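With one protein chain held back, the other chains of the complex are shown just where they sit.
Order of writing sets the chain letters: A and B. Residues in each chain are counted from 1.
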Amino acid sequence: MTTNEASTNTLPPASRDLELAALVASAAVIAFFVVYWLGEIAEVRAMLKLAYG
Amino acid sequence: MSLLTAYTRTLMTVAVIAITTVFALSDLRIASWEALEAVFAWSETTVFGYIGKTWGAAFAIVEALHLVGLAVLGGAVIIGDGRLLGLWFTDYSCAEIQRGAQRGFFWGLMLLLGTGLFMACGVAMKIYYMPVFWYKMLALGTGILFAYCIRKPLLTTQPDQLNAWTLRLTGTASLMIWFTVAAAGRWIGFSG
Partner (left out) sequence: MLNELIHQAALWLDNTAASTSMHESFYVYNWVETTHVLTLTLSLGLLLVIDLRMLGLAFTNLPATRLAQRLQTPMFLGFAVMFITGMALFYAIPVRSSQSLWLRIKLLLLLAALINALVFHRHLRNAGPDWNNAVKAPLSLRRGAWMSIGCWVGVVICGRLIAYDWFDCSKNPAPLISAFVGCINGQEQF
């Protein structure tokens, strides 16, 4: 296999459930960690501003 | 087939996310944290806690082995997620790469957990008050659940029929989780 371009419509029900669960979990993880790291970066920037103006 | 039986895993995933969010935003989080203080205080009195606090050399060597565990786990994650993102080994299926990386991932994780537990006992009350430690634990828990309840089953069923974007998102999420675990771990060392 070289690509994974197949449509989800052809999947058996169990795989469709797995794929949807993966999409939900991945989206939640990415959203959370983007917010977390942006928060961390903002915090460091504020500290640097406080220290160096 | 009812929605409940057709999408059991999806519904469970949504439930876990919802419960974690409610827990994080409610007073229950503070109450649990306070309740855990006794456990952390006790862990410093265990044999691990005693060795960790008394013998600096033992603590340092375990720290180094923790890094070796990180390297083993990191190598397995980078190869597996690199394949999910379509960056390399594209002439092999995601399932084959997952199968090859599985043992390294498991033993790397075991080494990380074993050495991490030892180290935590040595500095339990210090890390108890560090927000970054709890973020690391959240990321670690998410990482283990994601690896064994989402990523592995996804790749051991019929990954060649899956949508490429599902695989890419799964790979990105996995890399983000393990990067956060490692970076937060390093930051614990700087926060003392």
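Just so it is clear, a contact is a pair of C-beta atoms (placed from the backbone, for glycine too) under 8 Å apart; a residue touches a chain by one contact, two chains touch by 3 or more.
None of these values were measured; they are calculated from a predicted model.
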From B:41, B:71, B:110 or B:125, residue that would touch the chain that is not displayed: B:71
Candidates B:86, B:104 or B:153 - the one touching the absent chain: B:104
For subunit B, the residues touching the chain missing from this view: 56-57, 60-61, 63-65, 67-68, 70-79, 88-89, 92, 96, 99-101, 103-104, 179, 182-183, 186-187, 190
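Everything below uses one rule, namely that only the chains that are shown with their structure count from here on.
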Centre-of-Cα separation between subunit B and subunit A, whole angstrom: 15
Of all residues in subunit A, those that touch subunit B in their complex: 1-8, 10-30, 33, 36-37
Complex interface listing, subunit B residues touching subunit A: 1, 6-10, 12-14, 17, 86, 90-91, 93-94, 135, 139, 142, 146, 150-151, 153-154, 157-164, 166-167, 169-170, 172-173, 176-177, 180
